[in-house]
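Removed: one protein chain of the complex. Kept in place: all other protein chains.
Now for subunit A:
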């Protein structure tokens, strides 16, 4: 909470939105730590679950899509994607981060209803803390991904590393914005969290995580493809492919045209617009959180 000088009158309950987060960084830190401690309480594997779950998911997708459906390049299937395992996993980790961040952020306000009803604190903290927690869970997966990449002969240059940071940033911002939006809406209509679950299912398949962007391009044609491409998650996944998968291949694979000159700024702009919209909606709705929860 902000340091108010005792000499002036202020109106309680009116925060300044996401800017309050900076002043409450101590509380944010504790909320994130609490979530991390509480998440795997009483489980034998503990934090290992953040390796096991994506690991199993990866194996299932790899066998079903890479081997059975023939997306993996092999001597018998020269049209497939080289190093499909790396391709798949670099997309999956990003989608997992997004799913967990948005899914938890959308429920965060209702789940912390007891607190919000009784004590005033910047409520944006809860969705933001959810995104942070997901970022912490993302880290071990990233380590596994990098290990896999190195085995596959990964030699990234500086621009490719920057692409990974940009992709993560775009997806993180998008999750924060949508988390604020759906978290606030969930207070009034509990349907909102089901809507989010559905959105997340769509998001996994609406980006080139399992398949290659070229397949979409062939089917959709340039007009519709531009719409497909404007999805910030698609851009984030492609940036991750460029950073982790592309340097492990012979460099002959085509990357989406104008990825850096056009789509990266577009992704960033859309994500920032969503954050603004989310913040705006959140502030409109938060005044009545205490009585609606």
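Simple rule for what comes next: a residue touches a chain if its C-beta (ideal position, glycine included) is under 8 Å from a C-beta of that chain, and two chains touch if they have at least 3 such contacts; residues count from 1.
Just so it is clear, contacts and distances are computed from a predicted model.
Chemist: Which of the following is the UniProt-recorded protein name of the chain this complex doesn't show: "NADH-quinone oxidoreductase subunit K", "ABC transporter ATP-binding protein", "Predicted aconitase subunit 1" or "Carbon-monoxide dehydrogenase medium subunit"?
Modeler: The chain we cannot see is, by its UniProt record, "ABC transporter ATP-binding protein".
Chemist: For the chain left out of this view, which of A:68, A:189, A:224 or A:280 touches it?
Modeler: A:189
Chemist: For subunit A, which residues reach the chain that was dropped from this view?
Modeler: 1, 4, 6-14, 24, 26-27, 30-31, 33-34, 37-38, 41, 114-121, 188-191, 287-288, 290-292
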